[in-house]
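What follows is a single structure, written as structure tokens, with notes after it.
What you see is the complex with one protein chain gone and the rest in place.
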Amino acid sequence: MSQLFTSPDVPQVLTTTLSIPYTLTPGGAAGQFLAGLAERRILGSRCEPCARTVVPAQDVCGRCGEQTPDLVELPHGGTVTSWTAHQGRVVAKIRLDGADADLLHVVAAEPGAVEVGDRVAADWAAEPTGWITDLAAFTPGRARSGPAEATPVARAETSVEMVPYRLDLTYHHAYGPYYGRMFDELGSFSRLMGSRCSSCHRVLLPARAICDVCFARTDQFDEVSDTGVLQAFSVIHMEFVGQTRKPPYVYAEIVLDGSSTRLIHTVAGDFDLADAASTLSIGMKVKAVWKPESERVGTLEDIAYFEPVIP
Amino acid sequence: MQRRISRVAIVSVAQTRLRPSWDRLQHVDLIGSAVTDVLKGTGVTMRDIDFVIDCGSDVLDGRSISNCGFLGAMGGHHKEESRVEEDGLWGAVYGVTKILAGPASIGLVVAYSKPSESDVSAYYSTLADPFYQRPVGLNHRVASGLAAREYLRAHGLDPEVLDAPAAAAWRNAAANPYVEVADAPDAATVASGGLVADPLREHHVSRNVDGAVAVLLAAEHIAERITPAPVWVTGMGSAMDSQMLTDRRPGELEAAAAAAGTAYRRAGVTDPASLALAEVSATSVAEELMVLEALGLAPRGHGASLYGDDSPVAVNPSGGAIPADPVMATGLVRLAEATRRLTAANATTSRAVVHGAGGIGMQNHCVFTLEV
Partner (left out) sequence: MSNVAVVGAGQTHHARRRTDVSQVGLAREAAVRALQDAELTMDDIDSVIVATGPVLFAAVNQPEKWLVDALGARLKPVVRVTSGGGTGLAGALAAVNQIKGGFAERVLVVAYDKLSEGALQYSISTLYDPFWGREFAVGIMGFSAAYWKARMDLLGHTEEAAALVSVKNHRNALLNPYAHVRKEVTVEDVLASRPLCWPIKLLDVPPISDGACAVILAGEDAAKRSADPAWIRGMAYYSEGENAADRSMIQSEPLRIAAEKVYREAGISNPRRQVDVVEVQEPYTCFELSYYEGLGLCPPGGAAQLIESGATQIDGDIPVNPSGGCMGANPIGATALIRLAEIAQQVRGRAGAYQIPDAKVGLMQAGGGWANLRGVAVVSSTKN
């Protein structure tokens, strides 16, 4: 997951990816709209006080803020009122016949082949999935299906209640001069370097430019010991989506000798995890157990774990 | 008895250079640099600061509550600190109201982004509701393309009208030491750029950059002790439009006009042209023209006229947001730029209007009026 580039010619970044699953609930009108698409029906909502029919259907009128309980089924044809083409895809505002506001959707046409005022018609996906893309796109030409005009409809029994979704986000986190030096030292010499505050002289790990407490610059790197004090610990049993380390393990917050900040790691060694609560104690000495040199990659994972120091 | 504070001033501004990528620095390095610099020469130390307001984005930063990790660099330790997850100009609104509310008298507003570390398109598309607009491909570029077409059509304009303002923006940015510009395109180069979001071309849309900006605010009784040239906040307003792109009025920015109306009413501005300096934000040139018109600086459809030599208003002498858009910091950079120009030895005006925007298709707008 993580890579460290040490060549000066390459930007020094840590690439991480978040891939988080969701189940999203569209609710009221949107649930009805999405369910309607499976039957190849396009539902809008009507606000009587504003005398406006909007599509897709909304629970609340965007103009007056009142609930819009009335659903309306709309024709499948409309007129392009605006369009753009971005990365080869035409996205347009389409005024469906009988609607008082536009619908944003894709027009399946070459960018040069679309004009404002063009007639377009709904094109349906072969297999509905519960998303608005069940209405796959609009295509140039006249509608060959759907009602002739906007028609009031009752709320259906069925509604889309949940749709699966995933957010995939990739980041390239810069190391910067402080983490860069710190991880280079870790990778090259297997030593932990913090930065020393020019005002309070405490050593901060991870290294940083500014001391949080004094708002003074740090002015030198100092090596920090790989032994320290167990400031706090818990025993992790819980599993969850996205977890990177398999439980059970000890969650440990360690203040390394020569530093004044928390290092987050794990404590293991010659004891049974079931006995962790009685074996480990707050304030006890712990020492880093390094992975074999051949397995080190210049991250905190180079320390396999910390082990209690038995005096 | 508590002192009743009637006015708030900007007493210092600082920012990093805005570059497409600060790939050798972390967020904390950029923030720490801007915050350190904003205190320089003011006689104010971090100890004197009553509160910190910060504006950044978890989605851009790749970290939940990312301000938590950056607190030390912004001096937030053991202070009142709040994150306004919107463009930095809204952070300034918070800062000003907090000083007016009392008893805080000096506050720091910080905004930052490193869009180079993430996918800006994902940042914008996740601003859209997940059911109706996001799945059909709405992002900032699509929104800008649609807005541009609607603006041009509403006023019977050709896309070429956008070229000169774009060239002016890039030319100004190239002359601005705070913006890194390798090659400023002239109008002909703008006109021949590739289409990004038809009818918008490469240089018509904003270029995302990395950077941080810090603004120091102070109550009236302190401001004049910190600087001989405090810049007074005379008015502020903000307004948000509908989230459905299709529910907004095409060809104009209603929320920008509403925000300006509020700011002008508070400032007693009756003739917007008296605000001879305008620093405004936009994600495309067409939207920049729409902003200028919403601010009442030009009649509808005539925003492009403000870029000529005889313009009554200096529009974005910094270059504005088209050559340099640091997403969450863009509006606060405008405030810093306007402050620097109002307090410059060769300043030509004493009043300015500053504008910031947020959201997809510039859904949210914030306006400040300033005076020296």
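Should a chain be cited, it is by its letter among A and B, assigned in written order, with residues numbered from 1 in that chain.
By our rule, a residue touches a chain if its C-beta (ideal position, glycine included) is under 8 Å from a C-beta of that chain, and two chains touch if they have at least 3 such contacts.
Since this is a predicted model, take the numbers as computed values, not measurements.
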item: Among shown chains, those touching the left-out chain; value: A, B
item: Residue in contact with the excluded chain [from B:W90, B:Y112 or B:Y264]; value: B:W90
item: Residue among B:V44, B:V59 or B:A167 touching the omitted chain; value: B:V59
item: Among A:A30, A:V106 or A:A143, the residue in touch with the chain that has been omitted; value: A:A30
item: Chain not shown, touching residues in chain B; value: 2, 52, 57-59, 62-65, 68-69, 71-72, 76-86, 90, 93-94, 96-103, 123, 126-127, 129-131, 236-244, 247, 254-255, 258-259, 262, 358-360, 363-364
item: Interface with the undisplayed chain - residues on chain A; value: 14, 16, 18, 20-28, 30, 58-66, 161-162, 165, 167, 171, 173, 175, 179, 183, 197, 200, 202, 204, 206, 211-213, 231-238, 240-245, 249, 251-253, 260-266, 276-277, 281-282, 299-301
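Keep in mind that, in the parts below, only the chains that are shown with their structure count from here on.
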item: Separation of mean Cα positions, chain B and chain A [Å, integer]; value: 26
item: Residues of chain B touching chain A in the complex; value: 21-26, 28-29, 32, 36, 45-46, 59, 62, 71-73, 75, 77, 114, 116-119, 122, 126, 130-133, 135-139, 141-142, 144-146, 148-150, 153, 195-200, 242-247, 250
item: Residue numbers on chain A that touch chain B, as the complex places them; value: 11-13, 16, 18, 24, 26, 30, 34, 54, 56, 58, 62-63, 81-86, 89, 91, 93, 101-106, 111, 116, 131-133, 163, 165, 167, 169-180, 208-213, 215, 217
